[in-house]
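Every protein chain but one is kept in place in this view of the complex.
Presenting chain A:
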Amino acid sequence: MRQQSMHFAARVGDRLADVKLQANLKKAKGKFVDMRAAAVREFDADAAACAAAAGRDDAVTFAALRDAGAAIRSKVIDDLDLWLEIFEAKAKASGATVLWARNGEEVCAHTIEIARRHGISKAIKSKSMLSEEADLNAALSAAGVQPVETDLGEYILQIAGNEPPSHIIAPVIHKTLDEVADLFAREHGKPRKTDIPALTREAREALRAHFLSAGMGISGGNFLIAETGGVALVTNEGNGRMVTTLPNVHVVITGIEKILPTLEDLATLLRLLPRSATGQTISNYVSLLTGTKGAADPDGPEHLYFILVDNGRSSLLEDDFRAMLRCIRCGACMNHCPVYQTIGGHAYGWVYPGPMGSVLTPLFTGIERALDLPQASTLCNQCGSVCPVKIPLPQLLRTLRERQVTRQLRPRSERFGLKVWAWLAQRPALYARAASYFARYLGWLAGGEDRIRVFALAPQWTAGRDLPAPQGKTFRERWAAERGR
C-alpha cells in the first residue's frame, strides 16, 4: 500500500470535513468499547464463580490474563531467532515449505513463484494485513493471478476499487449500508437491497463460486505454534476455513514475530484476543493448520507454504521499541483512541491506523516519512490500559517524539521555541518573571472572560477550540504567598 502518512494533517482536515464519514464514525464509536468492557466484566465474574464453586480463593482475573499474555509474547521476542528456527524445523517436518521474505517485494515474488509452479490463475484470500503491507493483490493481478478477498469487509473494499481498510479487524467501518447496497447492485447486477442479511447472502453466493474454483488459498496467521510447526487462524465468517480447506495450495503470509511456543500459550492468548477485539468470548472459528493433506484425507491442501516476513520487524528489536512486537493485532487500541474515533483509519495513511499504527508506521517505513503520527495522540493512555499484551503505547509514542527532536526532524519554529523554553527553564528567577508576564498577557487577551477565543501567537490552535484563560495568580506566586504565611 502506498504510504501517505506524511500528508497526515491534510488528510485529517479532509476527514473532519467529510460529513458522511463523521456520521459513520459516530455510529461505530463506543460499540467495540462497550462490548470489550462487558466481556472483561463477564470474564472476571465467571472466573470468580468457577473458583468459588471449586472452593478456591485464587480466582483468576482479566488483569492476570493480560500479564500472562504479555509475558508469553515477551518470552518469544527475547529469543526470537531461536523460536523461528524451532518453528521452521517443526513446520518442515510436518510437510510444509518455509520461505523467508525481507520485504514486500520478496513476499510478492515468492507468492507469484508458487502460483506459477502450481499453474494457479485464481487465489482466494482470507484477511492478511501483511498482504496489504506488500501490496500483494496488485502484484498478483499483474502476474495474471486473480486475487479474491473473501472476508466480507475486505471483499467490499476490493469491489469498491481496491480501497484500503480503515480498521484492522473491521475494515469497512467507514462505509454505510447505503454505500454497500450501491456497490453490490453495481457489482452483482442484481436488484439493489438494503437488508443486511440479504446483502450478506448475496456476497456469500458470489464468493462461494470462488471458494469452490480457486487453486490457491492465501491467509495471514494470527499465531505460529513452535511446538507443532502450524498456524492458528481466528475468524468469525468461516472464510479462513474455506481458504485453508478447499484449494490445493495454501500459502500463509505472516510476520516473523507471530510465534507462540505451545498450544497452552495459544489457549491463553485466545482468552485475550476475541474479548479485546470484538468483546466475544471466543471467535466462531479457530483453526490450527499443521502440515498437508494425508493420502486418505478427503480434503485439505496438498501443498502448504509459510512465508515468514521481516519487512521492518527486526528493526523493532532494539530495546526502546521491542515491546511493540508483542502486538497481536486485536484493534483495541484504535477502538479506544479518541483521535482514531474522530478521524477514522484512512487519515493515518498506511496499513495500520490508531495508536499501534502511529508506532508501527514510522518504525516500518521511516521516522521521517510519518512525522505527524507520533504527535497524533493525546497520550491519554486509553490504548495502553486496554492492550491485551500491555504494550506501553504512549511511552513508545513519546520515545518517537524524542527521536524526531534529536534527529532534528521537527520544524524550525518548534525547535527554536523549545530552545528558548529550555534556556528559560534553567534560570528559575527569570522563568518565574516570564511566566507571570505571560499569565498577565493571557488574562489581558481574555478581556475579563474565562476563555481566549483567538490566540494571536498560535491562531491555528484556537481555530477549533477556546484556550482557557489563566485565573488569578501563577503557581509560583501562590506558592511564595503560601510559604510566607
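One rule holds in what follows: a residue touches a chain if its C-beta (ideal position, glycine included) is under 8 Å from a C-beta of that chain, and two chains touch if they have at least 3 such contacts; residues count from 1.
We take it that contacts and distances are computed from a predicted model.
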**Q.** UniProt protein name of the chain not shown, from "L-lactate dehydrogenase complex protein LldG", "Amino acid ABC transporter permease", "NADH:ubiquinone oxidoreductase 30kDa subunit domain-containing protein" or "GTPase domain-containing protein"
**A.** "L-lactate dehydrogenase complex protein LldG"
Q: Have a look at A:92, A:293, A:403 or A:476 and name the one touching the chain we're not showing.
A: A:293
Q. Which of A:38, A:82 or A:457 sits in contact with the chain that's absent?
A. A:82
Q | Identified contact with the non-displayed chain, of A:146, A:162 or A:314 | A | A:314
Q.
Given that one chain is not shown, which residue among A:212, A:380, A:454 or A:481 touches it?
A. A:212
Q. On chain A, what residues meet the omitted chain?
A. 27-28, 31-32, 43, 46-47, 50-51, 53-54, 59-61, 64-65, 68-69, 72, 78-86, 99-102, 106, 110, 150-153, 156, 170-173, 175-177, 180, 196-197, 199-201, 204, 207-208, 211-212, 226-228, 230, 236-239, 241-242, 244-246, 256, 261-268, 270-271, 278, 281-294, 296-300, 308, 310, 314-315, 317-318
